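Below are the structure tokens for one structure; questions will follow.
The complex appears here minus one protein chain, its other protein chains still in place.
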Amino acid sequence: MMRQAATTLTVDTQGCGLVEVSNEVINWVAKQGMSQGLLTLFIRHTSASLIIQENADPDVQADLLAFFRCLAPEDGKLYRHSEEGPDDMPAHIKAALTNVQLSIPVVNGLPFLGTWQGIYVFEHRHVPHKRSVTMHLLGE
Amino acid sequence: MMRQAATTLTVDTQGCGLVEVSNEVINWVAKQGMSQGLLTLFIRHTSASLIIQENADPDVQADLLAFFRCLAPEDGKLYRHSEEGPDDMPAHIKAALTNVQLSIPVVNGLPFLGTWQGIYVFEHRHVPHKRSVTMHLLGE
Partner (left out) sequence: MMRQAATTLTVDTQGCGLVEVSNEVINWVAKQGMSQGLLTLFIRHTSASLIIQENADPDVQADLLAFFRCLAPEDGKLYRHSEEGPDDMPAHIKAALTNVQLSIPVVNGLPFLGTWQGIYVFEHRHVPHKRSVTMHLLGE
């Protein structure tokens, strides 16, 4: 019989950077006792996002940060929207270029991630934030 | 008992820019009478996309447009695909960098958006278009 489960995870970020949440996500899914299903993660913000990336070499994260910093620089002359600080509009742009939502099939009771895939909250603001990520699971 | 509902929304765009559809989406979900579920929006085009962004300051939209215009400029020398006009290939690129699809958990009968999150159709062509956005809801 198909059923649903949902919860909201609070993720403490430390300013610009990736925070891995794979274990929190996997543990919650495992506890729901559904062998097959669809997991959806949704971040309820516009200056942080979700990303699945390589979880082996930390240099990948440093390179990703540098790439996005360069693509959407903190340059006051570029943006009209500046009241919330010079890092706010670049944060919205970075969120637009990545994702607010990820859906992952559940196979044998677990999110069916590839070997090198980790799930991350991507914080785009300088200051640490508490970010809400809602997890929704549908399956049986 | 889990059930589904679906409909297709037609969105009139006014050329390059963001058209907010949050109210249409929220009202349709509310009418389905499902307290918990998963909402999926899918845009059936390759030169317009879907985006969740800040809905408070209109400058955010102006800055986003300027960013994408600069990232994928209308420069005839850059692209082979030009038969449909100089804005067509940049439109495909902008669609590739954003999303054709968004899934949002439904909590207490409504899409569980964050306080500042609005749902937008992002038109990438100069000329106004009628865009089809299919909404699919699964829940109970």
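Order of writing sets the chain letters: A and B. Residues in each chain are counted from 1.
FYI, a contact is a pair of C-beta atoms (placed from the backbone, for glycine too) under 8 Å apart; a residue touches a chain by one contact, two chains touch by 3 or more.
Quick caveat, the model's predicted, so the values are computed rather than measured.
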Contact residue for the chain not shown (choose from A:13, A:32, A:46 or A:99): A:99
Those residues of chain B which, in the complete complex, touch the missing chain: 2-4, 6, 38, 40, 42-46, 71-72, 78-81, 83, 89, 92-93, 95-97, 99-101, 103, 132, 134, 136, 138
Positions on chain A where the hidden chain makes contact: 2, 36-38, 51-54, 57, 59-60, 62-64, 66-67, 71, 97-99, 102-105, 107, 112-117, 138-140
